[in-house]
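Following this message is one structure expressed as structure tokens.
The complex appears here without one of its protein chains, the remainder shown in place.
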Amino acid sequence: MFIQQLVNGIILGSIYSLIALGYTMVYGIIMLINFAHGEIYMFGAFAGMILVVFYNVPFFLAFLLAMAFAGLVGLTVEYLAYRPLRRSSRLAALISAIGASIFLQNLALLIMGARPYTFPSPFIPKVYQTSFLTISKLELIILAISFLLMFALTFFIQKTKIGKAMRAAAQDMDTASLMGINVNLIISITFLVGSALGAAAGVMVGIYFRTVTPMMGLMPGLKGFVAAVLGGIGRIPGAMLGGLLLGVAEVMAAAYISSQYRDAAAFAILILVLFFKPTGLMGSFMQEKV
Amino acid sequence: MKKYRLTMFIVLVLCMALLLTSGCSTQQAAPGTQEPEEGTVEETVDVKVGTVGPLTGGAATYGLSVSNAVQIALEEANENNEIPGVNLVQISEDSEGDWSKAANAFSKLIDQDNVNVIIGAVLSSETAAGGPIVMDGEVPTISPTSTATGLTEGNPYLFRNCLSDEVQASQLAEYAVTELGLKRFAILYTNNDYGVALKDAFEATAKEKAEVVAVEAFMDGDEHFRPQLTSIQQKEPDAVFVAGYYTEAAKIAQQAAEQAMSIQILGADGFYSPVLVEIGQDAIEGATFTAGFFSADPNPVVQSFVARYTELFGEEPDMFAAQAYDAARIVIEAMKQNGTDRQAIRDGLAETKDFPGITGLTSIDEEGDTLKEVLILKVVDGAFQRLR
Amino acid sequence: MLSAKGNDRILQVKEVTRRFGGLKAVDSVCLDIYKKEIVGLIGPNGAGKTTLFNLITGHYQPTTGSLYFKNEKIDGLRPFTITEKGIARTFQNIRLFGMMSVLENVLLGMHVRLHGGLASAVLCLPREKQEEQNAREKARELLSFVGLGNKEKEKARNLAYGEQRLLEVARALAAEPELLLLDEPAAGMNPQETMELMKLISRIRDEMEKTILLIEHDMKVVMGISERVAVLDYGKKIADGRPGEIQQNESVIRAYLGDSM
Partner (left out) sequence: MISTYYLQIIILAGINIIMATSLNLIVGYTGQLSIGHAAFMSLGAYASAIATLHLGFPFIAALLFGAVVAGLFGVLVGIPTLRLKGDYLAIATLGFGEIVRIIFLNLQITGGAVGLRGIPKQTTLLWVIAAAIFTLFVLRRILNSRVGRALIAIREDETAAESMGINTMYFKTLSFGVGAFFAGFGGGLFAHYFRYIHPNVFGFMRSIEHLCMVVLGGLGNMWGAMLGAVALTAIPELLRAGAEYRLLAYGAILVLMMRARPQGLLGESEQTGGSIRRKIRIFSRGADTLKKT
């Protein structure tokens, strides 16, 4: 049962990781908690569902199109709600992000209605069973896609020119712009990529849990944010680790402590980790400059 | 000093705005009432019926069902001129699923809109917050869906029209043991008043006659039930009683299938929605649950309601809609019998006896609670079939 | 003689080392400071001067070694405790409370010498009022002492640069320290302002009887007012003596002109 629960946690955690990546990438560059990320995740899930169910688009194509669509939504939000506030206090931008989140959520509610939509799994259901572990084909695919996307992102950030520019901008935006990096473009790309990853998570959650609703972004959005902080916000490997850890912690709390206190236990672990590592698991230790 | 003046100015402007806009409240006349029937010369009086429920937020789907069903009931009454000289007007207020906002909505309906009767609220917490307000305002209120124990006690203005959690859960437990021959039960409940009441009642009855091997909880709106299901699977029960609503039930069934767990699923009236089968698909096949409403019921009233609802809103009504429709019908009946002022409606509601609703024969007891018969339904080939 | 000197010693830095990773920012430095001295601390950029300040004021903890203030061990104490004991400082990169008024900045410097707490504030005790009034008067005196008498209501961030440096000095003095640490007080000042600052520093020592340790790059200032100068290079103390001696010291000259010679 322990191994089964561990695997349950890892699958849930891999989804949290994907959401957390969107938060952490944006945070790394403009120090903003992109509160609307959960809604972008929801938009991605809707886009995927509509393409598959109403237009019969093949699943993987729909998956990519949903990522692209959510990327564009992310860009728009950045342009309308965050860019005008880039030179303002961070809290002003945070409130603007909250406003954007409420707006997007209710926009989806108006357009799509409140009743949950079914997002049928595109794969033939199949379950693999061993004596200690049961896992379905769908879950294996979700795990594979999550890790594939995480590796692709790592490659993108580490090896490509744009990725290097992103890292430079994250280090010091002014210097980066002096070095001839178009900072606005880099921020846009960050939102594009982060939002696309959010949409990927949204589509996968859609098929995993079979439903898409306008409210689906709220809790996963919060959990993704928590995961990002847990790992050390602004740090990409941190987001991956934080997501996995949060998923496993939640599942273990439900399994071995009490399912009533599932989320409470997850948050308690978060606070405990922060108590010992005040900047998250992989956050750099900051020596205060005096 | 300048800052101070600016502050006062803005505060003043806001107050003015508040006063101005509250003058023009949102009265949407139910369609179908715009043109009075030909030949009727007599003046009609508008009687306002308020509804309160979540139209936005996570519980919006339930609130919208209620608001939609009430709209149909009022339209029908207006079309058929059921209460001569009276035109029923619906005023629908949003609670966001937040009971303090629901309390604001109740106050607004009572004081600003001057409604004669309120149908709502939807969530038990909302109705609990509204209870004292409608009692102070002496406005009869009937909740179509709030099942929390004792909600209407000691409040002569608060009624409800829903199955009692205790009754349906204990009847289901009994049926499961005697008719279905199940012996080992697990309970998976949503941690809100609805789920907790069902769990307590089911556990009590099931323990007398059989065994309850596992009790697990989840939160409203959760999507991931694998850890709970894994724990339950370990205990090898014959059946799992899911005390929650249809979306969650369908997901639980799907995720149980995901881990090769074939188990009898039991549930309560919260299961009743076409969404259950849409999302649950094969996994929900065979699930057995209690309900107050059954859309395949040959009763013509049921059929005409289902047809009209589906035509207007593009989906089949769920349990919330059915109960709200009945609640509105009971209100209309009370108006017909007693008159349309607040006190008359209250007395009419209190006297409701054997009302033939789409959710069965309904009587209201002295505490304002409903007595109804409980149906037992089963999912067979993606449709609901009546077992009892 | 020795014991007399021991009693006079206000600060003792004993074999203090501070590492940052592999780097020894301060490397077994010993330094004694005696009452009413003005001691200059010089060295090339990155020599560890500010780090030594931060070690004295408790912002950093020494990796090894210890610090004594009036024969009392102070390493391991938090900065606010050290301030309370009587060491105050200014910052190289001015750290005023920009949104607050000049007067409030000085009142903040007085924080440790005032006693008003939550209860007395809420209850408007007369004692609190009296204390606050006295504090304001004293703060105004200090402001005129450093030459900012007419600026008390302005926001600190709106002061001219040289004035901000002076305000930092006034704020540090407000804590009634026995030892005052000044981190590049003349940086960014014009020659006129620098002259006045030198006078001010002397007056602080003579009239207020403070002991002063200052970091300064401007050799005119250091050599002009210090009675003793200590030189740091790569974290090590390479010289300690009267200004005249230091100017002749070969290793100091080498440190400043670099190994390129």
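We call the chains A, B and C, going by the order they appear; numbering starts again at 1 in every chain.
Note that in this section contacts are C-beta pairs under 8 Å (C-beta built on N, C-alpha and C of every residue); 3 or more make two chains touch, one makes a residue touch a chain.
Quick caveat: nothing in here was measured; it's all calculated off a predicted structure.
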Which chains here would be touched by the one that got left out? A, B, C
Full-complex contact with the absent chain, from A:Leu94, A:Val127, A:Leu143 or A:Val183: A:Leu94
Among the options C:Pro79, C:Gly147, C:Gly224 or C:Pro243, the absent chain makes contact with C:Pro79
Among A:Ala176, A:Met216 or A:Ile233, residue touching the chain not depicted: A:Ile233
Where the missing chain touches subunit A, by residue: 27, 33, 80-81, 84-85, 87-89, 91-96, 98-107, 109-110, 222, 225-226, 229, 233, 260-261, 263-264, 267-268, 270-271, 274-275, 278-280, 288, 290
Positions on subunit B contacted by the hidden chain, ascending: 3-4, 6-7, 10-11, 14, 17-18, 21-22, 24-26, 28, 55-56, 92-94, 96-101, 103-105, 107-108, 110-112, 124-125, 128-129, 131-132, 136-137, 148-149, 191-193, 195-197, 219
Need a quick check: the contact residues on subunit C for the chain that isn't drawn. 44-45, 57, 59, 78-81, 83-84, 88-89, 91-100, 104, 107-109, 111-112, 114, 116-118, 120-122, 124, 128, 132, 157, 161, 164, 171, 175, 184, 187-188, 217-218
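The criterion applied here is as follows: only the chains that are shown with their structure count from here on.
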Farthest from subunit C in C-alpha centre terms, which chain would that be? B
In terms of Cα-based centroids, which chain occupies the most central position? A
Distance between the CA centroids of subunit A and subunit C (whole Å) is 49
At what distance in angstrom does the C-alpha mean of subunit B lie from that of subunit A? 34
Among the residues of subunit C, pick out those that touch two or more other chains and give their numbers. none
Can you list the subunit A residues touching subunit B in their complex? 1, 4-5, 8-9, 11-12, 106, 109, 113-116, 118, 120, 125, 127, 129, 134, 136, 138-139, 205, 209-211, 213-216, 218-219, 250-252, 254-255, 258-260, 262-263
Along subunit B, where are the residues that touch subunit A in the complex? 56-58, 60-61, 63-64, 191, 216-219, 221-224, 226-228, 230-231, 234, 247, 250-251, 254-255, 257-260, 275, 278-279, 281, 315
